[in-house]
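All protein chains but one are shown in place.
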């Protein structure tokens, strides 16, 4: 991960757009990264759909999910998901919360996702389930209160991902690129598992295979290859984030789009 | 909703195209909005596929679904759906009739759609079914006669949506943006419910959750975020509606397309 | 249908591309139309994928499927499908043979497609099955010999479509636009039927409904609307057929593409 704040913010905007373009995020979902020099803070966009996020949208938060500078914009209602996980897990450097179509059927059916192919091992063994209703009764299912975020973080434990009943999933990583790859591979895994079940059986990897295959996505050949590929696909769709400040780029972009 | 008629007509054209681009409408289906200053009238396009609708296509109708000004164009055969619902439900400000691929399997199998994730709660509890054959025997299934529209409106009752056997669905809203979000979320819900059923079970939200989560799509952060996102996706596909009068824009557009 | 040969050829090229863009045809499949002034001839492209067909590719055939002018290009191996149907059915003005992903599962499972929604009624009641193996034993499944084409035409009988086991489908129409609409609606119908079956049941329309709804796709509002919509979608993808002669347009097109 870049140690320079500006570069990391640019990478975070790009990560948001890649995850959106690859079908993990849609109008909803959010990705954060821990501050590169202050582990007591994290970086997260203002409330905006991930495909549109620009570096200028990124705000700094304390681990209590309070914005460091008073914002003039809407914030994500569910930012405690990020703060509570950074508090509970010092090894976690990046967090993604999403409602990907590939995982939703599992979150609704209450059926576990298990690694069924080598890249799927990036999610580790079976992800745990968290049902907000168990502890908090009737809610609108958004994770908004600190105690809700803390409960979710407890259920995540030392896992790489947690499924949230009738809501979505939250995935963590030791870095932004690892998080992006893990989130994408876990969605592919869920899709393949679902279709294999329709054929009769979805046998998971042997536990030893899961351990060994779990680090494939950290191999230099793989990180280089996937990031280049996902970036090119995003660029080909015309959706690369601008590098300039919010206001200018917003104006610039509008023009470019209109001109097409 | 805009109180200015011109702005509302522009928003209606945009709503048609967003719903088409997001897979709710296709060659068929239509969206209307109640007149902003005369509750005894509604606005609906001439007969045209929603992705192509321009402000100049929008016509004014009485609640008997008669055009206010004698038209020189084809009208939708099924416009009584809109008029009859506006007559029966003074709270309804916008109506969408569609045959979305996500809901069709339920309309054919006669299996109810129930809210299975937080955004799906936008449709409220289980939508009722209406089978045109029950009351009218063999027809071509189009809702064309006033008595057919009235029967459908009765079955809709105080619900947010009604499923029409072997035909499609009709969704209502307190405003255009609410209607758009509800229609899209209901289709996602149907898709997830279908896939969760394939995994073994599609447990609906608890009734209290449905009530609380049902208003998420009216949260300012959500309305702002989704409308910006769906508009950007439409714009990126090159299909934003022109703002000028029908004839001029039609000509202008043709040229722009040919130039690509 | 245009009575002018040049206009009809242009419409046939457009029909090929629309059916390809809407997912009925792919690298394979072909569409023909009966000659507007000589019922003993039909028009069909040289061997080429439908998305690429230009007016200059269209050749004239006798009903024995012999080219009227000696060709310097490859011909479709399966053109007897067209000739034999035009011989057997004087009411048929257009024929489409395809392997659409939506119908293939039914052709393989041997499960009939039945009209399950109002637009699906365009295909009429249940389409018959034809298994080339029954009469001809082991073949490569291509319909190449006159006797194979005649056998297929016999099985089609007075129906609007015939399913070919482990191969595809052949659809007929009283005109090109009717054929295009029928082919597209039949694929949507197959898709919805399959998904409704996954939900538990795919109840067909009542026979009286099928008869009444079967003519919706011939309603002026519907023909105008669908043709405009499918053409716009094709145009937006940059794949409209050129109007000039083969050689010139082929050169012109290459340049335009390279310039993008």
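Chains: A, B and C, in written order; residue numbering restarts at 1 for each.
Here, a contact is a pair of C-beta atoms (placed from the backbone, for glycine too) under 8 Å apart; a residue touches a chain by one contact, two chains touch by 3 or more.
Quick caveat, the model's predicted, so the values are computed rather than measured.
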item: Visible contact partners (per top-of-document touch definition) of the missing chain; value: A, C
item: Touch with the omitted chain, as defined above, among C:5, C:88, C:104 or C:223; value: C:104
item: Residues in subunit C touching the chain absent from view; value: 26-28, 47-49, 51-52, 74-77, 99, 101, 104-111, 133, 137-142, 166-168, 194, 197-198, 237-239, 257, 260
item: Contact set of subunit A toward the excluded chain (per top definition); value: 116-119, 121, 188, 191-193, 195-203, 205-206, 208-209, 211-213, 215-216, 219-221, 224-226, 228-230, 232-233, 235-236, 238
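One rule holds for everything that comes next: only the chains that are shown with their structure count from here on.
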item: Intersection of contact partners for subunit B and subunit C; value: none
item: Between subunit A and its twin subunit B, rotation from the CA superposition, multiple of 5 degrees; value: 90
item: Most distant chain from subunit C, judged by the mean position of its C-alpha atoms; value: A
item: Set of subunit C residues in contact with two or more other chains; value: none
